[in-house]
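All protein chains of the complex are present and in place, except for one that has been dropped.
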Amino acid sequence: MPRARMVLVLAALTLALVVPAVVTLPYPRDVLIRIFLFAALAQAWNILAGYCGQISLGHAIFFGTGAYTSGLFVARDVGSPWLAMLVGAGIAVILSQLIGAPVFRLRGHYFAIATIAVGEIVHILAVNWEFIGAARGLYIPVKRPDSFVNFQFHQSKAVYYYIVLGLLVLGLGVTRLIERSRLGYYFRAVREEQDAAASLGVRVARTKRVAFAVSAALTAACGTFYAQYVLFIDPESVFPLSLSILICLIAVLGGVGTLWGPLVGAAVLIPLGEITRIYLGGTGKALDLVIYGALIMVISVVQPAGLVGVVRRLREAR
Amino acid sequence: MTLLHVEGLTKRFGGLVANREISFSVAPGELVGVIGPNGAGKSTLFDLITGFQRPDAGAVRLDGADITRERPDEISRRGVARTFQKLRPFAGMTVLENVMVGAFQKTADVRAARETAQRALDAVGLGDRAGAHARGLSTGQRKRLELARALATRPRLLLLDEVTGGVDQATIPGLVRLVRELHAGGLALVVIEHNMRVIMEISQRIVALQLGQVIADASPADIVRDRRVIDAYLGESWRT
Partner (left out) sequence: MGLVYALIAAGLSLIFGLMEIVNFAHGEFLMLAMFASFWAWALWRLDPLVSLPLSAAVLALLGWATYHGLVRFILDAPMLAQIFATFGLAVFLRSAAQALWGADFHVVKNPLVQGRLALGGVFVGVPQLVASAGALLAFGLLYWFITRTETGLALQATAQDRQAASLMGIDTQRMFALGWALGGACVGVAGGLLASFFYVFPEVGGPFALLAYVAVALGGFGNVPATLAGGVVVGLVEVLGGLLIDPSLKLIGVFALYLLVVLWRPQGLFGRF
């Protein structure tokens, strides 16, 4: 990384760390937390779809897995949510390999539709599964006093902020690591020309599976965070197709296949959603999606590399 | 000791027999040309050898080992590289990065891969275009890129599918020279070509295909006199 960029990143990180001390109002902090959460989710998706080219439209599966694992752990007193995070991630990885084995044989549109199908199957199953509370959802019991072990903080939600920031940094770090390693090159080769990659010795199937596993694990970790933050989960909030879509939108808007794209995307979309919701009342919920939709169309036509791509183009033009 | 031995390869696509009982061998360091009219099954043959298609019958042996049912990446790691007729550069990556993907087969270290890639690019004459986006290359440059990419995997056998196809006349001698240099360096090659002059110039042996079958397997001098080859492909008016 060029020196100037490194300084910028460190400065931003420092700023991010300091923010909760300055911004004590819960609402802006909540927005920031959601920005970071979605950025982390989009980043996880980006690893599979942006870098490796496998467009999964059912990623909510893993989010829900992480959320429910944690929820169950706490509700049934099995253990600490942190443990649940690891277990959830583990389950997500196993799930990803199970799904990936057959589904990765498909290409392009077929693959995308298949991921939708799988996502919906899981969604429907969850709605009907009594063990996890079915459609009623699961309430995470409140545990006082605040404790790190219990992953619950009620005095000050600021700690949540730091945790989700940590998740985001983790996601960014993993992406960066992959980007500069042989695996990253293989990811991109598989994305561009699967057959040519195979002819050069790339184990295509295995590369895809690795991408899927990493992506699933990170997504599940975010799910666990969400469960502990919101303390209530139900299939509608963690498994729906609309969530999978939102994750994609954020990544695409920001720039698929780029390191900062997901964060940029989240930083734009989440506040945008909030603004439209505040100023446009009831219909606002839909209007922000209208804008999203229009944005996505424009982006995919004009600059598939997203906002990051736009910035890059501007810089090159100078 | 043969390097590559292809025996009785047969491949059907529905009612069409693309390859029928094809057999021939390639010795280490040998350059074998493959000629034949369009639709003779040449590219299919490459696909069968490199694992992109499974033959309905027959076998492919490399150094005696049966590689008939192996995957393309496994075959590549055994030292067999190929280029494609329909060029497939990694469009979103730079020229250097393209070749690095090949280089990574032999090393996991990014710096080492970069060096190998740069050397391969220099060898094919694209050294100064290393930082360019693969998308913006001309056809001739793309052919060289594919070649460099394949070479970066340090193969023992290289299958070239139409090196001079779609390339302007001025670039051909350079490409031919390149192929000869590679051959001189000890690399075994099987080259599909339509340009007879080129094939005659570089091949030690030529295999002629028609309608999926081998109709001749001989030295260049004998091939051009072979009746069946003349009828099927060369035409009467062809002169050495």
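By letter and in written order, the chains are A and B; residue numbering begins at 1 in each of them.
Convention: contacts are C-beta pairs under 8 Å (C-beta built on N, C-alpha and C of every residue); 3 or more make two chains touch, one makes a residue touch a chain.
Small disclaimer: the values here were computed from a predicted structure and weren't measured.
Asks: Given the contact rule set out at the top, which of the displayed chains would the hidden chain touch in the full complex?
Replies: A
Asks: Which residue, A:Val78, A:Ile113, A:Leu177 or A:Val230, contacts the hidden chain when the whole complex is considered?
Replies: A:Ile113
Asks: Looking at A:Ala12, A:Ile94, A:Ile121 or A:Val142, which makes contact with the chain not pictured?
Replies: A:Ile121
Asks: For the chain not shown, which residue from A:Val159, A:Ile275, A:Leu289 or A:Val311 touches it across the whole complex?
Replies: Looking across A:Val159, A:Ile275, A:Leu289 or A:Val311, the contact with the absent chain belongs to A:Leu289.
Asks: Can you list, in ascending order, the chain A residues touching the missing chain?
Replies: 49, 53, 55, 102-103, 105-106, 108-110, 112-114, 116-118, 120-121, 124-125, 127-128, 241, 245, 248-249, 252, 256, 283, 285-290, 292-301, 304
As a working rule, only the chains that are shown with their structure count from here on.
Asks: When the C-alpha atoms of chain A and chain B are each averaged to a single point, how far apart are the two points in Å?
Replies: So the centroids are 43 Å from each other.
Asks: Help me check something: in the complex, which residues belonging to chain A touch chain B?
Replies: 180-182, 185-186, 188-189, 191-193, 195-204, 257
Asks: Quick check on the complex: what are the chain B residues that touch chain A?
Replies: Interface residues on the chain B side: 50-52, 71-73, 76-77, 81-82, 84, 88-93, 97, 100-102, 104-105, 108-110, 113, 149-150, 152-153.
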